[in-house]
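Missing here: one protein chain of the complex. Every other protein chain is in place.
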Amino acid sequence: MAGPRVSPWSPIWNRFREDRLAVGGAIFILLLVVLALLAPVLPIRDPNHGYYELLPANGAPLSPGGTFLLGSDPNGRDLLSRIIWGARISLFIGFVANGLALVVGVTVGALAGYLRGWFETILMRLTDIMMAFPVLLFSIAIISIIERGSVLVIVAVIALFYWTAVARIVRGQVLSLKEREFVEAGRALGGGPQHNLLHHILPHLVPIIIVYGTIGVATSISTESILSFIGIGVQAPTADWGKMVADGQDFMFLAPWLVIFPGLMILLTVLAFNLIGDGLRDALDPRARALFRGVIGGVVAGGAGLAGQRPGLDPDAEPT
Amino acid sequence: MTVYIIRRLAWMVLVLFGVAAITFVIAFLVPGDPARLYAGTNASPAAIKIIHHQLGLDRPLWTQFGDYMWRVLHLDFGFSYRYQTPVLPAILQRFPATAELALGGVFVELIIGLPIGILSAIRPGSFWDRATMVFTFVALAAPPFWLGLLLLFLFGVLLPVLPIGGYGGGAPQFLLLPALTLGLGGAAYYARLLRASLLDILKSDYVRTAWAKGLTERQVIQKHAIPNALTVIVSQLGMDLGYFLAGVVVIESVFAWPGIGKQAVDAIFTLDIPLVMGTVLFGALLIVTANVVVDISYTFLDPRVRYS
Partner (left out) sequence: MKRLHNAAMAVLGVGAIVLSACGNAATTTEGQPVSGGTLLTSFKDDLKTLDPAIGYDTDSWLIERAIYNGLLDYKGFTTQLQPDIAAAMPVVSPDGKTYTFKLRQGVKFSNGRTVTADDFKYSWERMLDPKTAGPMTSGPFWGSVHGAQDFFNGAATSVSGFKVIDASTIEIDLDTPNQSFLNIIAMPFGFVIPKEAVAAAGSDYAHKPVGTGPFVLDKWTPGQLIVLKKNPNYFGTKPYLDELDAQIGVTPEVGYLRLQNNQIDIVQPDVTIPSAQYIQLSANPSWKNRILKSPNVDIWYLAMNANMKPFDNKLVRQAFNYTVNKANQIKILNGRGVVNNGIQAPAMPGYVPNYNPLGLDANGQNIQKAKDLLKQAGYDASHPFPAQDLVYAKASADSDRLAASIQQDFQQVGITLNLKGLAFNAFLDITGKPNATALSYNGWFQDFPDPSDFIDPILSCAAANVTANGGNVAFFCDQAADKLADQARGDTNSAERLKLYQQFQDIIVTQDFPWVPMYSTVQTAVAAPRVHGFQIHPVWLFVATSIWVTGGAPSLAPASASASASASP
């Protein structure tokens, strides 16, 4: 029967569009990414250059308005520039760490769920061990031992903990998917396990991966800001939102903008990603909301887990 | 049943062994000579040698590892470089402050999260529900250290009604802000969790049967919805407590709360590795214990789970 070819994505996109908060979040992130990418060519000041000559003799930071739109820090650096450049770091670490965690987590989780056996057991024990660590503390310990401040180290450490949450969720999904009819049908038709996995199961994981991925970026950014706040994330003088809050806290009474603006950026960015993730969840399959409730519970928990030191657990997971 | 408990305990041992092993490896990777750190920056080479021997650093790796495991089993987590005292007692000394904060945080989570979650589940789509969603999103997105600083600034400096950080012997006004900051994120999470669980339960068959039988909304909620939703909350709560007790690093740092989290962060910056690793081990112990306790109590709560 003839008819216009409709992409399978358009109903999803339509549903997403209806969620205004999610769309708002998406616009915000888009703007942020553009700003971050264009930062080197934008007509803004060098974020690391201190205009000491503009500071008074007692070194007090300049308030917003005047020469610097958002004020300066005690080194005479332009806060607005630093916030824009800080977005680069946060977004980079957010995307890369999360991406890494997804790749590893999905692979391992899918294999564990599909193959079962000793591979699954070892994996589950391994994730148990990783999850037993007080995450933040341990990340801090690792980073300070290896080397402080390297962006790649931070990425690796964040991914190191987050992949376990992903793996567990994916494994759970794969387990339940395996029992579904189409998989059995696929087996009956003679496809090998690899074929089955790739063609029948993975596609059904895509929604989870997308949602997890989005919210995972929020988690990664949140975690990175905490690490930088503690002092072992990105090092001076690089502009980083978490570090800026840490540097500004002493000056909170004298110059509250040093704390308020960077922190606000973290909040808005994390919020935006969370809203997008929520919107995607609704858009991807509103009927499968139950399917996702566990996921979102787990994802949010995972998110809150790393950031708020809580376990990335799925409340619906079977006890092992 | 007992088999299950034994299995969980065995799991606990295995996981802790893994944690200890990884901790040892990481501690071993520390650059710099621990003996030098221990002896102090101006100690003579002779003194350093003595301490090297005392710490057993001149023995082969496997021996050190075995020794380390043996000591851990006997709850000897090593010797703090900076404080020159054994690690575990130093941790236990600070632990009550963390415990107090953890309990405060959990309390806040429940006091704020539960009512909000229930209310928004009962009235989905209402203004209240939407306000709750906004609150949960913002509370989950706000960086905890930022929130804490703002609250501290607002209530400690601008309107000086609360103390500016510190412990104050555990008096409630000192606990208020840190517990609030700690619990807000969790409150948001519980609110959402509860809302989602309740919404599902309210749609389920047996609830609809109850309605058909003529029970009022309140009775349905009280007798059926909430108890079921609570089992989910309880298990999460157990985990939370475990995690909070493991040392809430950020909150303790912002509020200068003298708990094990802050102690560990300070230890990191003074390169007091035994203390850091000891805290990690201790924290893992708490988390794993909480896990096991929750799992076991779950079997009492929900017989369907018992055999798996």
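Letters are used for the chains, namely A and B, taken in the order the chains are written, and counting of residues starts over at 1 for each.
Throughout what follows, a contact is a pair of C-beta atoms (placed from the backbone, for glycine too) under 8 Å apart; a residue touches a chain by one contact, two chains touch by 3 or more.
Not measured: the values here are computed from a predicted model.
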### Query
Looking at B:16, B:72, B:90 or B:285, which residue reaches the missing chain?
B:90
### Summary
Touch assignment to the omitted chain, from B:18, B:165 or B:242, lands on B:165
### Query
Out of A:24, A:64 or A:237, which is the one that touches the chain we can't see?
A:237
#### Entry: Interface with the undisplayed chain - residues on subunit A
48-50, 52, 55, 57-60, 74-75, 148, 231, 235-237, 247, 249-255
### Summary
Note that subunit B touches the chain not displayed via residues 32-33, 36-37, 39-48, 50-51, 82-85, 90, 93-94, 156-157, 160-168, 173-174, 256, 258, 262-263, 266, 268-271
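Throughout what follows, only the chains that are shown with their structure count from here on.
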### Task
Provide the C-alpha centroid distance between subunit A and subunit B, rounded to the nearest whole angstrom.
21
### Summary
Contacts from subunit B onto subunit A in the complex sit at residues 11, 14-16, 18-19, 22, 26, 29-31, 137-138, 140-146, 149-150, 153, 157, 185-186, 189, 192-193, 196-197, 200, 232, 235-236, 239-240, 242-244, 246-250, 253-254, 261, 264-265, 268-269, 271, 273, 276-277, 279-280, 283-284, 287-288, 291, 295, 298, 305, 308
#### Entry: Residues on subunit A engaged by subunit B in the complex (per definition of touch)
21, 125-126, 128-129, 131-134, 136-138, 140-142, 144-146, 218, 222, 225-226, 229-232, 242, 245-246, 249, 252-253, 256, 259-260, 263, 266-268, 270-271, 274-275, 290, 293, 296-297, 300-301, 303-304, 307-311, 313, 315, 318-320
